[in-house]
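Excluded from the complex is one protein chain; the other protein chains are retained at their positions.
First chain written, first letter: the chains are A and B, and each begins at residue 1.
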Amino acid sequence: MRIITLTTDFGLKDPYVAQMKAVILRICPEAKIVDITHEVEPQNIMQAAFLLKVTYHWFPENSIHVVVVDPGVGTARRPIVIRTRRYWFVGPDNGVLYPAAASDGIKATYEITKKFWKPSHTFHGRDIFAPTAAYIAKGGKLNIILREIPLNTIVKLEISKPKIRAGVIEGLILHSDNFGNLITNIREEDLANIGIKVGDLLQLSFKDKSIKIPFLKTFGDVSRGKTLCFIDSYGHLEIAVNMGSARQVLGLKPGDKITLTKFS
Amino acid sequence: MRIITLTTDFGLKDPYVAQMKAVILRICPEAKIVDITHEVEPQNIMQAAFLLKVTYHWFPENSIHVVVVDPGVGTARRPIVIRTRRYWFVGPDNGVLYPAAASDGIKATYEITKKFWKPSHTFHGRDIFAPTAAYIAKGGKLNIILREIPLNTIVKLEISKPKIRAGVIEGLILHSDNFGNLITNIREEDLANIGIKVGDLLQLSFKDKSIKIPFLKTFGDVSRGKTLCFIDSYGHLEIAVNMGSARQVLGLKPGDKITLTKFS
Partner (left out) sequence: MRIITLTTDFGLKDPYVAQMKAVILRICPEAKIVDITHEVEPQNIMQAAFLLKVTYHWFPENSIHVVVVDPGVGTARRPIVIRTRRYWFVGPDNGVLYPAAASDGIKATYEITKKFWKPSHTFHGRDIFAPTAAYIAKGGKLNIILREIPLNTIVKLEISKPKIRAGVIEGLILHSDNFGNLITNIREEDLANIGIKVGDLLQLSFKDKSIKIPFLKTFGDVSRGKTLCFIDSYGHLEIAVNMGSARQVLGLKPGDKITLTKFS
C-alpha cells in the first residue's frame, strides 16, 4: 500500500479531482488516495503551503503529497518533485511545496521530464502531477521520468513570520477554518518571547479596533459567545469565539494584519 | 478489511479530516475509511446523533463509527467507546453516540485511557478518537487502551421529542438537507395526537414570525415556490418549499425551535 494525498483549489463540484484519481488508479491500482482539501482559495499558494505544512507529517512515511494550486499552469514554470527525509512532494515549482518539504529536510529536487501523454495546457494535475505520483507509488525507475536539478534553482516560499519589537507582536491571519476560528502566523514561542503566558489578558488591535481577549487553554475556559485566544492543534495562536464565529464577530479574514500585546 | 466511518462538523476546507485519516492509516494501513458527513452544523450534537442513527446500520457488521462533534473538547468530558451488538462507536461522552448505539443494543461501554501521543487540548478527533478506532480495527488488545465503565455513567441523549400541550406542538429542526428541506423531530403520531390530518392548514411559529402552511402528502400538492409540510420517508414532519429551499425562504436551520398548531 502506498498513500497519495491531494491538495488542490479545484473544489468538489467539478470532475477534476476524480480525473486525477482515475489516472492514479490506472497506473497504480493499489494506491490509497486521501484528500487533504480541495477548497484552497483559488490560486492562494500561501494558504495551500500552510495547510500542507501542518498536515503532511501526520501521514505514514513515504506518502506522496501532490499539490495542484497552480496559477502559472501553461507557462514556463517547471513541474517538480521534491524528495525529503521521509516523504515525496509533487507539484508546480511555485513555492507551494517548499515550506513542508524544507521542514522535513530536502534530500533531492527533480524536474519532471516524462510526458505521460500529450499534456493539456491547463490541467497538469491530471496530465503530469497525478501520473508522476502514481509512477513513484508503483516503484517505477525514477530516471525515466525525473531529472535532478539543483536545490537553489527552485522557488522558495516561506510562511510569513510575525514581527516582534518592544513587547508588541505584529501578525497575520493565515486561514479561517470551518467554524470561523482565525488561525494566525503567531506561534507559542513568539508569545513566550515577550513574556505572555496562559491566563494573561491580551490587547488585540486590528483595523481601527482594539479589544481585550484572554489567552487561555481552550474554548471551555470562557462562557458562550466570549472571545478568546489559545494555542491550537497547529501550534499557532488561534482567535476564537466559544460556540460562535470569530470571523463574523470580529470582521477579520485571511490576509488581515493584527497586533497583540500584554494588557496591563 | 475493516471499515471506519467518520462523522464530524469539521467541513472539508480544513485539513482536520485528512489528519484523522492519516493517523488511522499510520496505525491500521488496511482500514477502509468512509465519510458519513463532515457538514454537521458546528457543535450540533443532536443533528449528528440523528444522522448517525439513520445511517450506521447500513454498514457491514463490525464497522467502527467515529463521531467528532465535541463542544466539550478540552474539558473533563470523557472519550468513550461503545460496543453494541453489531458495531463499535467511538467519540466524546456527550450523548452523540447514544441514540445509534442504544438502537443496536449496547453490550459494553468503555473509557479510552490510552494516550497515543500528547493529546492537544482541542483536537481529540486526531489525537484520541481516530487512533482508538484504528487500534480496534487492527485487532489490538482492548484492555491496553480501554477501561470498562458502567453504562449508567455515560451521557444518554435521546433524539429530542416534541412537547405537546393544549393543542400546541413544540418541536425542533433536526436537519436541513441538500435541497434546504427542514426535517423536524415531529412525527406522524404527534400530529394525530392533537387531531391534525392531511389537508389541514397549520400555523407555524418560530422566532418572531408566524405563517400558515398546509399539511399535505407531497411536494406536487402545492405550486412552485409554495411552502408546505408533509411526513417524509423517516416518518418525520418535513417543512419544504416546492422547487425551492425552505431553509432560505424561512430562515430556519437545525437547532431552531418551532411551534405548530392547527389553524382555525
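Things worth noting here:
We take it that contacts are C-beta pairs under 8 Å (C-beta built on N, C-alpha and C of every residue); 3 or more make two chains touch, one makes a residue touch a chain.
Owing to the predicted nature of the structure, the values given are computational and were not obtained by experimental measurement.
When the full complex is taken into account, the listed residue touching the unshown chain is B:54, out of B:25, B:54, B:82 or B:216. Of the candidate positions A:122, A:193 or A:210, contact with the hidden chain is made by A:122. Checked against the full complex, the candidates A:13, A:141 or A:165 give a single residue touching the omitted chain, namely A:13.
Per the touch definition above, the residue from A:73, A:182 or A:250 contacting the chain not shown is A:73.
Looking at subunit B, the residues touching the absent chain are 1, 3, 5, 12, 32, 34-39, 51, 54-55, 58-60, 63, 175, 177-179, 233.
The missing chain lies against subunit A, touching residues 9-16, 18-19, 21-23, 25-26, 29-30, 42-43, 71-75, 120-123, 126-127.
One rule holds for everything that comes next: only the chains that are shown with their structure count from here on.
Inter-chain spacing, taken between the CA centroids of subunit A and subunit B, is 30 Å.
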